[in-house]
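Omission of a single protein chain aside, the complex is shown with its protein chains in their original locations.
By letter and in written order, the chains are A and B; residue numbering begins at 1 in each of them.
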Amino acid sequence: MDIMNLEKVFQSKIDDEIKIEPKDWMPDTYRKTLIRQISQHAHSEIVGMLPEGNWITRAPSLRRKVALLAKIQDEAGHGLYLYSAAETLGISREQLLEELHTGKAKYSSIFNYPALSWADMGSVGWLVDGAAIMNQVMLCRTSYGPYSRAMVRICKEESFHHRQGFEILLTLSQGTEAQKKMAQESINRWWKPALMMFGPPDDQSSNTEMSMKWKIKRETNDELRQRFVDVAVEQVKFLNMTLPDIHWNEERGHYDFGKLDWDHFWQVVKGNGPCNKQRLDARKKAHEDGAWVREAAMAYAEKEKLSLENQSKSA
Amino acid sequence: MEKEMPLWEVFIRSRQGLDHKHVGSLHATDAQMAIENARDVYTRRQEGVSIWVVESKYITASDPADSDQLFEPAKDKAYRHPTFYHLPEGIKHI
Partner (left out) sequence: MNLYHYIVRLADNSHILGHRLAEWCGHGPFLEQDMAMTNIALDLIGQARSLYNLAAEVQNEGKTEDDIAFLRYEYEYQNFLLVEQPNGDFANTIVRQYFFSAYQLPYYKTLYENLQNKNDHHLTELRGILEKAIKEINYHLRWSGEWMIRLGNGTEESHQRMVNAVQNLYKYTGELFIADETDDTSLQSGFGVLLPEVKKDFDKSLFYIMERSGLTIPENETMQTGGKQGVHSEYLGYILAEMQYMQRAYPNSKW
């Protein structure tokens, strides 16, 4: 079959909601787009462990500590599922990590913001995970099989993250004045960065159109963002707290959420956020410090294999 | 770039009586480590009672280009399915 026909068959599969599997023919840009998106997603999970990880040893109760640990461990798991999905496209985990460490690959900018108070564990769970879930639920239906299966698994596990975050804030909201203050300050600080997690407005997003055609993405950035806002406005009432800059728009039938600072967003993406260097350094250090461990484990496995082979030869 | 640990495919039996099902993959240096990693990665929520692992390179997959000859011929053989046969209504145990 020539390329034109292959492309036609490919697009008709997509149109018929037939998943694309690793060995199927796919356009090169589809493969590249997927690798970029899946690895970016995987990196976000792994880097995302860091801001919360910094509160594990300070968690205020043992119940909170085990929940937080389990949650961050899930993020490692999610990163792992996603790296595995990317590996089906012919790129190795080592290469993917290399791209992260050299700054070639991106991850969600939200993790370049600092986690400053215990309430941030609540805001990250409620707002950051909440925003991520909107995207993730959509991605369960994405056209690439291994990605879609990884996302189904992730979504199942993710729902507890969202709930534990809200519960942290709820408990604070019913606590002392100092706790309430901590919660509101945290919500104020995370709200707009969370909204920017959906990516730039549709008219400025370079990747949206093709990703929609190939059903890698199934809803636009703006659609998802608005849905998130409308849901969060209802939820914040249970906390007796407020979201900054929210106004009901009768005409649109949705809440307006004010102006988002996209210049700042792009600054953070480019590496100039409050914690970019810190996060990347931490990841690089973990990888470098672990090199001798991986090397030793490989060397031992090879020695064992060899001695087994020799045993069977002499037997 | 360092030498990478082999990739393993993981299969889990979710409860006794069911087949092992492919759940994903992971990296490990040997089979023992692969089993334990699978336990830590894929059974954190009691998803399984038994684990199989196999190094990914030992799996041979059919070629999607061969799908026509491999799978199409089965399409028109409806007589392999019970619904192909017409029986009087009300007949039992058949």
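Observations, loosely collected:
To be clear about the criterion, a residue touches a chain if its C-beta (ideal position, glycine included) is under 8 Å from a C-beta of that chain, and two chains touch if they have at least 3 such contacts.
The shown structure was predicted, so the numbers you read here are calculated from the model rather than taken from an experiment.
Remark: the omitted chain is touched by one listed residue; of A:Q11, A:Q95, A:Q179 or A:Q267 this is A:Q179. Within the complete assembly, A:G290 is the residue of A:G90, A:G103, A:P244 or A:G290 that touches the hidden chain.
Where subunit B meets the missing chain, the touching residues are 5, 26-29, 32-33, 36-37, 40-41, 44. Taking the whole complex into account, subunit A touches the unshown chain at residues 46, 49-50, 53, 56-66, 69-70, 72-73, 76-77, 79-80, 83, 118, 171, 174-176, 178-179, 282, 285-286, 289-300, 303.
Definition applied: only the chains that are shown with their structure count from here on.
Between the CA-based centres of subunit A and subunit B the separation comes to 28 Å, rounded to the whole angstrom. Listed in rising order, the residues of subunit B touching subunit A in the complex are 1-5, 7, 23-27, 29-30, 33, 41, 44-45, 61, 63-65.
Partner subunit B is touched in their complex by these residues of subunit A: 21, 23-25, 70, 73-74, 77, 80-81, 84, 87, 92-95, 98, 149-150, 153, 157, 291, 294-295, 297-298, 300-301, 304-305.
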